[in-house]
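Worksheet for the structure shown next.
Every protein chain except one is present and positioned as in the full complex.
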Amino acid sequence: MSRYLRFLVPLAIFAVIATFLFKGLDMNPREIPSPLIGKQVPEFSLPLLEQPDTQITNKDLLGKVYLLNVWATWCVSCRAEHETLVQLGRMNKVDIYGLNWKDERAAAQTWLRQLGNPYAANIFDKKGRTAIDLGVYGAPETFLVDAKGIIHYKHAGPVNPDLIRDKILPMVAELKKKG
Amino acid sequence: MMFVRSFLLSLFFLVFATPLHAATLAEYTFEDPQKAADFREVIDEMRCLVCQNESLAGSNAELAVDLRNEIFDMMTAGQGKDDVIRFMVARYGDFVLYDPPMKPSTYPLWFGPLVLLIIGALVLIRALRKKSVTQETELSNDEQQRLDTLLKQPSDSKDAKK
Partner (left out) sequence: MIPEIGHYALILALSLAIIQAIIPLAGSYTNTHSWMALSRPLVWGQLLFLTLSTIVLANAFLANDFSVIYVAQHGNTKLPDLYKISAVWGAHEGSLLLWAFLLAAWSAAIALFSRNLPLPVVARVLSVMGMISIGFLLFLLLTSNPFDRTFPVPFEGRELNPMLQDPGLAIHPPLLYMGYVGFSVAFAFSIAALLGGKLDASWARWSRPWTTVAWVFLTVGIALGSWWAYYELGWGGWWFWDPVENASLMPWLVGTALMHSLAVTEKRGAFKSWTVLLALFAFSLSLLGTFLVRSGVLTSVHSFASDPERGVFILIFLLVAIGGSLMLYAWRAPYISGGGRFDLISRETFLLGNNLLLSVLAGLILLGTLAPLIYDAMEWGKISVGFPWFNKMFVLLTPFLALLIGVGSISRWKHTDAAFLVKQLRVAFVVSLAFGLLTLLPLFSDGNLMVGLGMGLAMWVVTSHLVNVKERLKHKAGFNGFLRDLSGGGRSYYGMILAHMGVAMFIVGVTMVSNYGIEQDIRMSPGDTANIAGYDFKFEGVSEFPGPNYNAHRGRFLISKDGEQIAILLPEKRTYFVQTRPMTEAGIDWGLTRDLYVSLGESLGGGDWSMRLYYKPYIRWIWIASIFMGLGGLLAITDRRYRTARKRASSTSTLTAGSSTPAAAESHS
């Protein structure tokens, strides 16, 4: 190394660090990517929210592209995204299944009656065991699953119309095309 | 864009959370003290996912309680530390581990300090070699004089100049 060059090393190191810091400003350190992308929806067998005596399993959901939305009545931002989900449901472009997470059955039913029910069906996960298998770490979370039961996308936090239009619906269309 | 992000972030803090639940580690009792220690170690070294930098052991978030219960059930059913780690990583990724796993993508992390030490040591040795063969370039008389007048005192460092 030349005599002058080596005194540039500290500056170079700082430049690298500063680049990362700059990139860091636009990243969310709390967002955790799901290791389940590309994997099967975990096995479960749980009662439906609406019919406590009817069990639903992961196999019942095979054969169609669908969104799996994790929600609960105690979750404030679930309420914030609910309207968006209702509108998405009206579009009839994709089925939405709800995973009602650690909730009270009566409260959840009232919520759906009052705010509208965009869900094809709601899986009632009282103990939160299936949510753990799904790697859920907060509500709301939304998974996109294909006809073979493989998870293709996960969004943590409330969904918004932009996200649905720009990201979710195009992916849905593509997955449906593949069959 | 910055604004949007800061808004989302604050939203995240405000509403994206799980409720708090009174929790305690006293409920978890094992007959085998080794198992108890393993349990404690594994929940200490796992990161709670919803809270700011808290371990599974230290968090009162409901999800943390659920996960502790799950891990406790696994370990009482005879599974070991490694099984628990595999279980958690399959669901939440490496993010959940405070002790990053050793694999190609984490080599920079694990061996970085060593590389740093080796580079530093090489530079040091080179500098030392050079130092021990270069000529004496102590303060010149002129410099010494300037130093003395600046400090208005006789220099203590004279003793180093034999």
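A and B are the chain letters, set down in written order, and residue numbers restart from 1 in every chain.
As a convention for this text, a residue touches a chain if its C-beta (ideal position, glycine included) is under 8 Å from a C-beta of that chain, and two chains touch if they have at least 3 such contacts.
The shown structure was predicted, so the numbers you read here are calculated from the model rather than taken from an experiment.
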Contacts of the hidden chain among displayed chains: A, B
Sites on chain A contacted by the missing partner chain, in the whole complex: 3-4, 7-8, 10-11, 14-15, 17-18, 20-27, 29-30, 32-33
In chain B, positions touching the absent partner: 2-3, 5-6, 9, 22-28, 40, 45, 47, 52-55, 58, 93-100, 105-106, 109, 112-113, 116-117, 120-121, 124, 127-128, 131-132, 134-139, 143, 146-147, 150-154, 156-160, 162
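Following the convention adopted for this analysis, only the chains that are shown with their structure count from here on.
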List of chain B residues in touch with chain A within their complex: 1-2, 5, 8-9, 11-12, 14-19, 49-50, 62-63, 66-67, 70, 89-93, 95
Of chain A, residues touching chain B in the complex: 25-26, 28, 30, 32-36, 74-77, 80, 102, 127-129, 132-139, 156-158
